[in-house]
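Everything below concerns the one structure shown next.
Note that one protein chain is taken out, while the other chains of the complex remain in position.
Right after this comes subunit A.
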Amino acid sequence: MSKRIAIVEDDDAIRENYADVLRHQGYQVQSFANRQSAEAAFTVRLPNLVILDIGLHDEYDAGFELCQWLRAKSSTLPIIFLTARDNDVDTVSGLRIGADDYLTKDISLPHLTARIAALFRRQDAQNKPVEQENLIERGPLVIDSQKMTIKWHNHYVELTVTEFWMVFALAKSPGHVKNRQQLMQDSQIFVDDSTITSHIKRIRKKFSKIEADFNCIETVYGMGYRWNDAEQNASSLNNEA
């Protein structure tokens, strides 16, 4: 049974473009131009994944409201924000109210579909038994590339897809410096440097919730970031001013 994706987007052209692509991918696509119609439809039946724009017509924060409303209905429904608003405040609040990813409209269609596929894969993988070959272990860090989950000291770290790809890219080759460009490519987003910085900050914060003195992601000033294995932390502590 093909997945049902709902697109809430006020711009007809984009909405239809996205819908077309997703339909090509074999998804069932419902598209809504405003919050009211979307809510009405979602009340009847929830889709498998929702793509939300934040500003809908004259409602400035309609997407956020929808997201909260949906989260209230289902805690597992994957929600992706796809918006033109790329400032930090919106990103943070979007993610904080429960979105699984926050993408800007710069994203290319293949990337978008990849994200959607990844989210579905993660959702599907939640129920499947863990297959050993999909696991990458770096000390206390366990990455399941299939489920797109990350465990730190056996605790799940609630990461968005973007964040997941960043940690994945860093942890895949510990000790290697990934510059921002590489991180962008690996996490398949196209943003400026400062967005990367703020993503890294958020990732660190999420890890710090589990381990207060988490310092495995090291900033290499002027170049990028690198993953230091927990054993090497002692040597790199000094650099993490």
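The criterion applied here is as follows: a contact is a pair of C-beta atoms (placed from the backbone, for glycine too) under 8 Å apart; a residue touches a chain by one contact, two chains touch by 3 or more; residues count from 1.
One rule holds for everything that comes next: contacts and distances are computed from a predicted model.
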Ask   = The complex lacks one chain in this depiction; which UniProt name from "Carbohydrate ABC transporter permease", "4Fe-4S dicluster domain-containing protein", "histidine kinase" or "Succinylglutamate desuccinylase/aspartoacylase" does that chain carry?
value = "histidine kinase"
Remark   = Only one of A:24, A:57, A:155 or A:176 touches the unshown chain, namely A:24
Inquiry  = I'm checking contacts with the chain that's been left out. Which of A:41, A:109 or A:135 qualifies?
reply    = A:109
Note = Absent-chain interface residues of subunit A come out as 11, 13-14, 17-18, 20-21, 24, 84-89, 104-106, 108-110, 177, 179, 181, 190-195, 197-198, 219-223, 239, 241
